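Here it is, the structure in full.
Only one protein chain is missing from this complex, and each of the others stays in its spot.
As written, the chain order gives the labels A, B and C, with residue 1 at the start of each chain.
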Amino acid sequence: MLKRLLAITTLIIIGYWLAQGLAGVPFGQDRMLVGKYYLEHVVEQTGAVNAVTAVVVNYRGFDTLGEVTVLFIASTGVGALLWSRKKRRTARTEGSIVLTTGTRLLAPFVMLFGVYIFIHGHLTPGGGFPGGATIATAFLLLYMAFVTYEIPHRAFEKIEGAVGMTYVIVGLIGLAIGGYFLYDWIWQTWGWGHDNIGRLFSGGFIPIIYTIIGIKVGTELSGIIDNMIKEEVSK
Amino acid sequence: MNEILIILFTPLLAGVLAWAFDFRGVREVIGLIGAAVPLAYLVKLYPAVIEKPVDYALTVGGFTLQFQLGTMSWYFAAVASLVGLAMAFGLVATSRSGYDWLFALMSFTGVLGVFLSQDFIGFFLLWELMTFASFMMVLKRNRHESLKYFVLSVIGAYAMLLAIGILYARTGALDFETIRQALIIDVSLGTIGKGETILLFTLFLTAFGVKAGAVPLHVWAPGAYSETDQSYTAFFSGALSKAGVYGILLIYMLMGYKLYAELGTFHGHLTFAYVIAWIGAITVVVASFLAVLQEDIRKLFAYSSVGQVGYILLAFGVGSPLGFAGGLFHVLSHAIFKGLFWLVTAAIILQTGRTRFRDMGGLAEKMPFTFAMGLIAVLSLAGIPPMAGFASKWLIYEAAIQAHMPLVAGAIFLGSGLAFAYVVRFLYGVWFGQRPSELEDVKEAPLPLLLAMTILAIPNLVFGVAPGVVTGYINRILMGDVVGGDYYRLVTQTGTYNALLVSTALVIGLAIAGLVYLYGAKARRVPVTDTYQSGNPVTEEFNLSIRRNFYRPLAEALEFWLRYSWDRFYERLAKLSEDFADALRQAFYNGNVQSYSWYLAIVLLILALWGVL
Amino acid sequence: MISVYYFGAISLILIGLYAVLVKKNVLKMLIGLSIMETGVNLLLVSIGYISGRSAPILSEGIGPNQAVDPIPQALVLTAIVIGVATTAMALSVAIILYGKYGTLNVEEIRRLRG
Partner (left out) sequence: MNGQYASLLIALPLLSAFFVPLIKGLGERGIKYYLAVITALQTGIAAWVFQQVYSTGKPIIVMAGGWKPPVGINLYIGHFAALFVLIVAVVSFFTAVFSIWSMKVQPIDKYAMLFLLLMLGATGMIATGDIFNLFVFMEITAISAYALTAYNKTGEAAEASLKYMILGGIGSSFFLIGVALIYGSLGTLNMAQIAQLAGNMNPTVAQVGLALIVFGLAVEAELFPLNAWAPDAYQAAPHAITVMFSAFVVKAGLYATARLLYLMQAVGSWHDVLKLLVAMATLTVVVAEFAALRQKDVKRMIAYSSISQVGMIAFALALGSQAGVDAGVFHMVNHAVVKALLFLGVGYVGIKLGGTAMENFQGLGKRMPLTAFALTIGSLAAVGIPLFNIFWSKVRILIAGVEAGYTWGVALILGASVVEAVYYLRFIHAMWFAGEGERMREGLAISLILLLLAALVIVIGIYPDYIWSLAQKAGSDIFNVGQYIKNVPLMEVGA
């Protein structure tokens, strides 16, 4: 009991301290410095309408490269930790009728919707990560509905690796063509899609990268699900 | 000039080579050359050093290490390399592995470096090297003693490093010359306060006290001296303890004026010098008493070595020029007679394998040459005229009396008395009397060991008969005619000592006694139990003979004092700190993630409280 | 004295920390950890918000000075995925822990100590 009281008092003091700090950063005030530059130049410098996507992929593309690596580490780590020679699904109860028929109907559309999200990343909110996550939910639905369903995890690992490599190769091409790593050579040097801003084929290499991220996140998350669901079968 | 570099680093190089080429013949030859080179170069540089000190600077790791061969450093280096050469010859006989050669010669470099360096970084580096090398010699044979030795000397070394840091922070310099000037100027400026000067003084005193074996910090000496290859102990106690004493001189040179200004005087003596004098006095008394009560030769000589270094501390503590002269002379004489003692012990242990009085006796016939060397060492330590020991002790007595320090002088007299007591017991217990049956087939010590003994015996005799040689050089060190007289006579304000006259009188007297003994007296067999019971019944328990508990009554008399032993105090302290460490570890790293996250929360709380308040 | 969004974000963080500090079960601690991460993400987004402006999609209606600061939203995208990654790793370690220790009580998982 004493421990909880002690914890609460400590946290209240820490909370008060944080609040005092945050009071110096009043809510809702316009303190943008670099943000203003982005908003003013995003359309003509990157061709993307969605400023957040431009920042994520183009201006701060390095972060996203790191980001994709973090997820890659997560999926490899889970794979490494839960590794065993023979793993098999040991679920016994089949999904209810509603679930199985629903999944049969919905799975393709959920995947399609996921693909839609990351292809239109530079136009509408959301991008590679939410798109990938939606695809992963489709696979999760299949797992829950059918007892025997398994994703081809060897193939998924290969896709993951290949797609990751393409991301880095896109960066290296930028280095070769434009002289800078992750340089948007489609928009800057080749100048494609300058005319149809706001439509699909615009935004430089943002759609390409977001497709890469979408596929990668989709395969990785389903790989994690696959690793966690299966159990070691000692025979 | 890189002569200094050669002097300094040939022993180390030779040690490494000896360790690398660890074969029977090669190792010894390399070792001997390595030990001989410094002495040779020192002698070569003697004329140059007389006019102008030889300087050499070396930049390593951003620090400039300055080395200088001045009159004083030449003196200390010569003493060290003389004993080092004797040690090398001794090692040829006693050591079997390159390991001993490597670390013996590395400590040789360390000592030379300490005497020659003129800036604190070089001083500290070579000081640590010397401590580490001597520690490794002891580590090989006994872990507990070596760790005790290492911990105490590392505490000393780090106390010195702290003092160096403070001096560097205050004076912005590391080399002795600038620090000396800065401290003199500082007396008027007063940037270093009284408290800080006392702190600096205590830190330096601990550092050099540990190495010299002053009383509270002497506990490592018996263990370290007895638990290593005895011929190395000749160097260990002969030369390494001199580094501590050299440090005390360093305190005088660097901070003397500042300490005088800050601490003033006490009954007409410099306060800080008075402290050193008393530390020396207590060391002499305590070490001599403990030495007398020992049953093992090595322990006996270890305590006696600590006592003798106490003499030197006391001499420097007296603070008068004569005191310094006596102290410096005693540095030389202690090195030669103590080194000789340890080589004699090495020979005894090498041949008989025994170290306790109880198992020895009557070795004079079996090992006549070693006996002769032992006799010279005994005379020199006890301070009997023809030997160097007498001259230096005489100077120290003169200094103490002139400086009106009766109690301190009293301590020296008591110390010399006790020294005579344990030395006589060694003489009679080991060499004369009944020879145990197992020692029948004991042969004389091997030739290299005998050579080593002669190297140290000759100076005993030469400087005994002609002390003026040494005092002449010492006058040059102290830049003043401190001790008058020519080669054979020492003249001070309160008395003169004509060494030649006294020696000739002694020789004649001995000759007469020899004649009487050979022709007149009838030799009669004395049973081994012919003891001096003075009336007590001879029971099994109280059977005192020269070889067993000879000084038991003295021990009973000192019962009250012997209960408190520094050694046990330090052991308890070490155990306490180790248990504390254990408790701390169990408490803090208790393995529970929750408590770890609590530590994080506490740090956040501290930050919050600091921020909020 | 601070806006309700900040208050919400800070209280989420503190609730998460409370769970880590007090709860005995490892899974509850991990849930506490992810609550804390969500709290931090909410704080990050609410710092970027500028009152009276809309999402930074610069289609026809919205010009540069009608849009909210895009950077915190980009950062949050990354922070969320990091939160997912940490939680995934933590859960797989929890699986191993349960396999090897047979318990998830933090008090008993103490083989490495001292």
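We take it that a contact is a pair of C-beta atoms (placed from the backbone, for glycine too) under 8 Å apart; a residue touches a chain by one contact, two chains touch by 3 or more.
The shown structure was predicted, so the numbers you read here are calculated from the model rather than taken from an experiment.
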Contact set of the excluded chain (shown chains only): A, B, C
Residue among B:Leu82, B:Ile121 or B:Ile546 that touches the chain left out of view: B:Ile121
Contacts of chain C with the absent chain, listed as residue ranges: 13, 16-17, 20, 26, 29-30, 33, 36-37, 39-40, 43-44, 47, 71-72, 75, 78-79, 82, 85-86, 89-90, 93-94, 96-97, 100-101, 109-112, 114
Residues from chain B at the interface with the omitted partner, ascending: 59-62, 121, 124-126, 128-129, 132, 135, 139-140, 143, 146-147, 150-151, 154-155, 158-159, 161-162, 164-166, 168-169, 577-578, 580-582, 584-585, 588-589, 591, 593, 595-597, 599-600, 602-604, 606-607, 610-611
Positions on chain A where the hidden chain makes contact: 17-18, 20-25, 31-38, 58-63, 65-67, 69-70, 72-74, 76-77, 79-81, 83, 85, 157-158, 160-162, 164-165, 167-169, 171-172, 174-175, 178-184, 188
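Rule of thumb we're sticking to: only the chains that are shown with their structure count from here on.
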Rounded Å distance, chain A centre to chain C centre (Cα mean): 16
Mean-CA-position distance for chain B and chain A (Å): 74
Per-residue overlap in chain C, given as positions that touch at least 2 other chains: 17, 21
Residues of chain B whose C-beta touches two or more other chains: 601
Residues of chain A touching chain C in the complex: 3-4, 7-8, 10-12, 14-15, 18-19, 22-23, 25-30, 32, 34-36, 38-40, 42-43, 49-52, 54-56, 60, 63-64, 66-67, 70-71, 73-75, 77-78, 81-82, 123-125, 127, 129, 198, 224, 227-228
Residue ranges of chain B in contact with chain C within the complex: 585-586, 589-594, 597-598, 601
Chain C to chain B touching residues, read off their complex: 17, 20-21, 24, 26, 29, 106-107, 109-114
